[in-house]
Each structure stands twice: as structure tokens, then as C-alpha cells.
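Omission of a single protein chain aside, the complex is shown with its protein chains in their original locations.
Chain naming follows the written order as A and B, and within any one chain the residues start at number 1.
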Amino acid sequence: MRDQPLLIRIGMSLYLLMFFTYLLGPLVLMGITAFNSASFPQITPWEVFSFEWFSKLFADDRILEGLENSLYVGFFTVILSVSMGLAGALVLTQIWPKLRATYYTLIIAPILVPGVVIGISTLVFWAEINRRLGLSPDSFLANGIFLTVLGQSTFIASYCMLVFVARLQRYDTGLTEAALDLGASHIQAFRKIQLPFLYPAMASSAVLAFLASFENYNTSIFTHQKYATLTIILSQKVRLGIDPSISALAFIIVCLTIFFALLNEVRTRRAQLAVANGAPVGVVTGGFKAPGFFAGNPAAVILALFVAGIVATIAISQVYDPEPAKSVLLKEKRAAQQLRIQALQQRMKERRMQKEMKGPDIFGGKTAGEKAKSGGAVNPGKGAFGSIWKSDSLKSVIPTDEKKDKNGLKSKSPGVNTFGNVFAPTNLEDAAGSRKKDAPKE
Amino acid sequence: MNGFMKDYFRKNGALMGWTLIILVGFWTVMLIILPQLYMFDLSFHPHLPPPEMGGPKDHYTLENYDYLVFGAPGNEDGYNKVDLLVFGRTLIAAAFVTIIDLMLCYPIAYFLGQTKGGGFVRILVLLLIIPYWINEILRAFAFRIIFGDSGVINEFLMLFAIIDSPIDFIRANVALYAGLGYAYILLMIFPMYNVIESLDRNQIEAARDMGASWVTIHRRIVIPYAKPGIASGCTMVFMLSAGALAAPQILGGPSSLWFTQLVYQWFNTGGNWPQASAYAIVLLVACLIIVLTVMRLFKVNMGDIGK
Partner (left out) sequence: MGSGVSVDLQDMWIKFGDFVAVREANVNIKGGDFFSFLGPSGCGKTTILRAVSGFLEPSAGNILIGGENMIGKGPNERPTALIFQNLALFPLMKVWENIAFSMEVRGASHGERRKRADELLDMIALTGQGDKLPSELSGGQKQRVAIARALCAEPDVLLLDEPLSALDLKLRQHMRTELREIQKRVGITFIYITHDQGEALTMSDNVAVMKAGIIDQIADGKSIYDDPATAFVASFVGENNCFRGEVSKIVNGEAVVDTNRTGLLRGRIASDAQGKLSVGDDVMMFIRPEALHLSEDGQESDTRILADVHHSEFEGQSYNVFLEGTEGKEMKMALTNRGEARLFDAGTSMAIKYDASQAVIVPAGELASE
């Protein structure tokens, strides 16, 4: 894009910005709501910075049970779909040429078939087999984990197959022939030569398979029976009524994702840099040297900052106690409520009078309310940056916070800095105090 | 054929050969072909309790398909307007989501594919992948937070006094379309990105040299070249949107159902497997017909899908 008109470049930059806001904004917002003590996942009105939703999440037995089921299903799905995908790809490379197109269409089709269709067909088919075999309705063939693994593997194996096909295209079959020629059996040639070549593809397809299995909903919802996976538990929770502990879970998953994505990026970058510098492979994969590790590798720097931020957050969560702030907030809320009730009563009274007089006061009252609202919403932002350490009510907390923040600054963690703003309970109180808006739905 | 099998075992050895055949056979026959066929068969059977299956009352019938078109027996309307409406709306909405995604993603795919930025592009690609790794339910949940009555957008709009009472984005299905578009955006970008990346920059330079405008360059060079990627992306997004269940359940308005939700209702709430199978078959066939027609129209092969 070197020699494009300036206008196009600016337009493209703006577009990129908007696009990535659309892509990442929702996740960021959801993550933030996990730290708001309000019982509905929201950013405004902001109540008190709190880790309580994380505690609630870890205490939720259904979530934990769902996680366990998801891990079981994921484990078996990875094994089944990676081996089927690998076999499918190997067969594709040597199938009778006239059958190749048909075969490829057949094994790629599950990707295009809607998940619900796969779910239903798997369930009805295996139930029929179960019935024909005269097995009881709770036999192994009707087991939710078994069915879910089969259903998911049907299409996840296709993903794996694509990964293997891509890798196999770069495989020199001469290597297998060379091994055979040197006296290796077919199994030996496969195990010692072709399989090691496929290891990277196996690793990436296993990760892909696990992620696809872990987040699958459309198929599992039909096949899970009584073994609800995490995704299904989540969907039930979300449909019954949402609370920020789901945001907390999302926050954790986002963090894990970013961590592994960065880790992967750092490793590929290191390998690339090594190749570019012409260093022998052994040197690069060897010892960990801090300056070398970061040199020319922005992803590594981001990764380090990211990890520092997470560690700091977890540390803070151990010492930070939002209760005092909350109780103050509660008081404020009650007071505000009181005020509102009074105002309401007042207004009703006025209205009753207006009914007789037909005055324009309704609008006047409304605009006043609007003003108050906008004022309340703007203030906390300003205050957050302005008076972080002016707390009187939380003396016991502040020293620890300060220490943490120093650590954070040393490691230049952006995470801690942002949280630092939020740790000022007083300004939150101020914000809450000046707020005239309705209390959140309980 | 016989010689082929001989050659196959000669190449792979007996153990490897049979392992491959068993794995591929299990996958293609027991997981792909037979379940679909059985579901197809089941959709032509009446809804019976398990003991009566295969019994005298079990016979082939079109009643399940009848129901979708004409409604319950004795329906006065003549047609099952509710379900047909849901069906049509699902397909149209899925097509709509696909087109929106295509328009959103094409510039990004072009930018990523043709920029020789190295590090910057890699980071952008990484950012693209991250949302895809987040659970589908959680992604929908995030949109619920944003579009809810007291969600960010309503709060924002009210803050600046653009509106005075929250807009019900959920009921208006805005949240649903945004959420669906969001969910499969990556599947649109990557096929296009992969193809455009392999387009020789010199072709574009040459066209510019000859005085072609940007519109012409895209219309005559980039888009024809990227066609397999575009077709692949559109196919995936369309099929997945039409077959989506989680997003409509979480983000859909109370009055507008997605066709998959009907399938789900027949299956779970109604326990009527044959009826659910019939609906699933209709969904599958309709999607396939649409996709194959579009692929034929744009002269794209099945082999290009999944690249």
C-alpha cells in the first residue's frame, strides 16, 4: 500500500480501527463487566470494583461439572478426530484417482452440514443401533459422552483432515520410499519418517480439535443427554438470566487465549528470526537468554507485559476487599432511592396539580433529570484519574495497593495501571453519590 | 480395482492398510453416511413410542413434511404459515448476514493479503483469531451485554440524549444479526485472505500502470482471482448462520424464531424425532441447493472449499 492516495490510506486506517473495535470491543466490554459488583453484567452504572464474580464462578458446581464433561469429551474427540482426520488425509493421497473427487466431497461435507443436523442424525442413528442390538436405553451406545464425541468428531475430523492434507502436500513420498529401500517395514517407515514429519500438523490439529469440541454447542445440545458440557451449561445460564460470573469466565478464557496465542507467536517469531540470522537450530531452541529473547520480537514483550498484568491482578484479588466500599455504596444507593421516592411523590403531587392547571412542567422536570444523569456519568471518569489516592475510608487497603502498583509500574504492566484507576474507592463513591440514575436491577 | 487394492496394501503393509481402512470406513460410513441416511429414512416415519417402532403402525408417510407445509391436519389456513415464515426468514437472514460479512471482510482480507508488513500484519491476524477461540455462547453473551436495555449502546445513546428510552435491539433482531455476523467473520476473512495473499502484486501494479482505476483493478483482477476464496467464505458463513442455534437462542427476539430453534423444539420439547428429522432434512437440502446453485452460478468447484 505504498503509493496510494492519502485519502485511501486514512480511510483504510479508520476502517481497520472500526473493524477491530467491532471484533474486540465486545470481548473487552464483557471482560470489564466481570469486575463490576453490579449483579447485572454492565459497565454503566459502575458500582464497585470487585472480584466476587470470580469467587462465585469457582464455587459454581454446575460450571465445574460442565467443565469436567467438556474435558472428557474434548479428550476423546481429539483422539478420535485426529486419527480419523489423519487416516482420511493419508487415504486421500493414495486413493484411486477416479474416486478422489467423490471421496474428498464426502469427507469435507460434514463441515458444511449444519451442526444441528449432525447432532440429530448421530443421536437417532445410534439410538436405532442400540434398539436393534436389544441394549438397554442407558447402555454405552446411548451414553451422552459417547454420542457427543461421535457427533463432534464427525465434522471436527474434517478440520483435522484439512490440516493434514496441507502438510502432506509438502511431504516428499521419496522419503518413505528411501526408508523402505533401506529395509524398513511399512510401519517403521510410517512411524520413523512420515509421522515425525506430521507431528507439527498433529499438534495443531489436536489444538484445533480441542477448541472446536470445547466450544461446540449445536451438535452437543442434541447428543449430550445428562452429561451437559460447559457450553451447554453456559447457554442454559445465559438463557435463564445472566450474571457477571459468566463475564468472569469469559475473561479467564480470553486471557488464556491471548496467553497461548502470544506464546505461539513468540515461538514462531523466534524460529523465524533464528532462520533469518542463519543460526543453527540447536542454538535457538537452547537456553533462555532474556535480552536475546526480547530482541526484535515485539510479541515477546507483549507476552511478558501480559503475564505481569495477570499475575498482578491475581495478587490484588487476594488482598483487595470491596466490602467497605460496597457498604458505603449501598448506603448511598438507599439514600438515592429515598430521594427518588421523595422526588417521585413530589412529582406525582405536582402532576395532580398540573392536571388541573395543564402546565408545561413535565418537560422541565425531564430535562433536569437528563442533566443530572449526564453529569453523573461523566464525573467518575474524570475522578478516576484525578484523585486515586485520596481515600480516607480504606486506609488498611491502600498501602498494599501502592506496593502492588509500584511493582506494576516497574514491569510496565498496562493491566495494573488501568486497574489502579479503579482502585480508588472514594471517587467511586463520589461517582455513585452524584449519580441520580436508577439502581441496577436486582 | 483389484490391482489397486493390491498396490495399496503393498504400499502401506497389512496393519497400516487395515488401520487406515477401518478409521476412514468408520468415519465415512458410521458417522457421515449412515446417520444421514437413517435420519432421512426416519423423517418418513410417524412419531411412535419406541416399542411400536417397526410394528404394524410403522409405515412410510409424508406427514412430517406435510406438517411443515400445510400445518396440523385440519388446519384452516391451508398452509403452515408460522413455520414456513420462520424457514424463509432464516434463509433470507442468513443470506443477509453473509453479504454483510462479505462486504465487511473484503477490504480487510485485501489489506492483509497485499500488505507486505510482516510484524504488523501478523499481529492483526492474531487479533483476528482471538475472538474465534472464544466460546460461541460467550460471544453471543457479549452482544447481549452490549445491546441489552441497559447495555453499552443504549447507555451511550441516552448519555448524549440521542434517545430518551432504551431501544430494544433484541426485539428488533439487530443484536442477532450483529452477533451472527460477528460469530463467523473469521470464516469469511481467512479463505479470502489466503487466496489474495497468493496474488502476485505485480499484476495489480501492471494494471495500475495501464491506467486502471481502483474499482477496475478490483473488479477485473482481484475479485476474479479471489473468487474461490470468496465462494468458500460465503458458503461457510451462509451454512453456519442458517444452521446456528446458540446465537438465535440467546440474541433472538421473543417473537422471531430461527428455523433451527423449531428443530430443537420438536426434538427436545416435543420429543418428536421423526418430525425434527424432517425439519433438519429440509434445512440441509435447502442450504445445499442454495450453495450449489450459487457455486454453479459463479463457476466454483467443491474442491475450492476448505482451502
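Assorted remarks:
Heads up, the rule we're going with is that a residue touches a chain if its C-beta (ideal position, glycine included) is under 8 Å from a C-beta of that chain, and two chains touch if they have at least 3 such contacts.
Please read all numbers here as calculations on a predicted model, not as lab measurements.
The hidden chain makes contact, of the residues A:Ser13, A:Ser55, A:Thr93 or A:Ser185, with A:Ser185. From the set A:Leu23, A:Ile118, A:Leu147 or A:Ile193, the residue in touch with the chain omitted from the display is A:Ile193, counting the whole complex.
Where chain A meets the omitted chain, the residues involved are 172, 174-175, 177-185, 188, 192-193, 196-197, 280-281.
The criterion applied here is as follows: only the chains that are shown with their structure count from here on.
The residues of chain A lying in touch with chain B in their complex are 1, 8, 12, 15-16, 19-20, 22-27, 29-30, 33, 40-44, 83-84, 87-88, 90-91, 94, 96, 101, 104-118, 120-122, 124-126, 128, 131, 150, 153-154, 157-158, 162, 185-187, 190, 211, 214-215, 217-218, 221-222, 230-231, 234-235, 238-239, 242, 246-247, 249-250, 253-254, 257-258, 261-262, 265, 269, 298-299, 366, 370, 373-374, 377, 440-441.
Across the interface of their complex, chain A is touched by residues 1, 4, 8, 11-13, 15-16, 19-21, 23-24, 26-28, 31-36, 38-39, 42, 50, 53, 104, 107-108, 111, 114-115, 119, 122-124, 126-131, 133-146, 148, 150-152, 155, 158-161, 164, 182, 185, 214, 235-236, 239-240, 242-246, 249-250, 260, 263-264, 267-268, 273, 276-277, 280-281, 283-284, 287-288, 291, 302-303, 305-306 of chain B.
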